[in-house]
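Chains shown are a subset, placed as in the full complex.
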Amino acid sequence: MGSGFDALWQSMGIANMEWGQLLMMLVGGILIFLAVAKKFEPLLLLPIGFGAILSNIPVAGIAGPEGLLGYVYHVGIETGVFPLLIFMGVGALTDFSALIAMPKTLFLGAAAQFGIFATLLGALALNMVPGMEYTLADASAIAIIGGADGPTAIFLASRLAPDLLGAIAVAAYSYMALVPIIQPPIMRALTTEAERKVVMSQLRPVSKLEKILFPFSVLILCILFLPSAAPLIGMLMFGNILKEVGVVDRLSRAAQNEIINIVTIFLGLAVGSKLSADKFLTVETLGILGLGAVAFCIGTATGVLMGKAMHRLSGGKVNPLIGAAGVSAVPMAARVVNKVGLEADHHNFLLMHAMGPNVAGVIGSAVAAGVLLAIVGG
Amino acid sequence: MSVTDLLLEGVNLMFLGMGMVFVFLTILVIAMNGMSRLARAITGPEVHETPSKPVAAPKATGEEGELVAVISAAISRFRSNKK
């Protein structure tokens, strides 16, 4: 009887708990709290937080090679399949009309990607700090946080720096959730009251044919110039085609609902399973969190600055605020633009105009990810 | 690799990356303009849709109008059921 009792005791969590595990479960709990109480990207941060708790339970080995989360990670993240399926769903949920009506907002989506590359330099510069060590691949994976696009960040990190995946994903989604707090001060600081009051002309109507041709246009350019971004952009545009052609509603609904919902649960849990003490509780994570915040700020700033340039070049027709939406974080960033615009003029709704740079930012970060994959991952 | 070398690589990557992003999106702007012109050439100028999401539900212009619609729907369904 004694031996059974002993075996039972040996199997208990309180007999095996390590400090690191306890801390990581606490981190998981905080993520869940932020998701539930503060509504910080709950669809992702809740499963990630729960995954962090499950994977740090001593003895159970849920994130181990024979555990549920271990299998899910192996099947869905290591292969890159899950983020691509999310991208298909995002494509099937996204209306590119605003961008098609105003293609030049693509420049705003381009400018906001500067946050990515500035952060890349910053990460490499942190190598001068003793104890921090980032390879070029690590730095690239961290920099993509500045793209403000969760699936792209997870996809790139799973290719270039799997060890940092947990921290990068948490940083990416956290900052995306913080967009309403991070962006407004920067937007106000860089624009004048008069600029923020600019009323933009109504968007032209977009025909169904244009909406169908658009994804093919993007895909063809991607094939010609940046095939390394083809998995991401290809699946995004495949989802969008399912939505726009109007003859495959069954498939479009499956991509918009069943597939993206199911994959989101498992993607979140699997990402959370990478929040283990030995990978997360390091000095590098601090660097990632800091760099991520910087990336967001720089991206917002360069987006707004490009907005100011377009404001001038267009003779005052463009409200520079919409540049801030170029970081992606769809549709939160566009809503923030709308809100800041309304503060300046209570009748000025910029939401639709901000959707253009907002979806352009998704394409922009996928292009940036493609460049990083082509050069660093090649 | 020394930190300096890494930073040089990083600067290199930054120029290449931002360059590529801008070149790609510039070509896309051009392609989209061409595409829109092509679309207009095919469909003619008349077939258009608003860029907002196509909402199926008829908008309530007045509650009374809605009520008329609802009741006449009810009656027509009732009649077809009665047959």
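Letters A and B name the chains as they come in the text, with residue numbers starting at 1 for each one.
Rule of thumb we're sticking to: contacts are C-beta pairs under 8 Å (C-beta built on N, C-alpha and C of every residue); 3 or more make two chains touch, one makes a residue touch a chain.
None of these values were measured; they are calculated from a predicted model.
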{"item": "Number of copies per protein chain type, counted over the whole file", "value": "A x3, B x3"}
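We adopt the following convention: only the chains that are shown with their structure count from here on.
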{"item": "Approximate Å spacing (C-alpha centroids) for the pair chain A, chain B", "value": "21"}
{"item": "Residues of chain B defined as touching chain A within the complex", "value": "3, 6-7, 9-11, 13-14, 16-18, 20-29, 31-33, 35-36, 38-40, 42-43, 47-53"}
{"item": "Residues of chain A touching chain B in the complex", "value": "95, 97-98, 100-101, 103-104, 106-107, 109-110, 113-114, 116-118, 120-121, 124-125, 127-128, 136, 139-140, 203-210, 213-214, 217-218, 220-221, 225-226, 352, 360, 363-364, 367-368, 371-372, 375-376"}
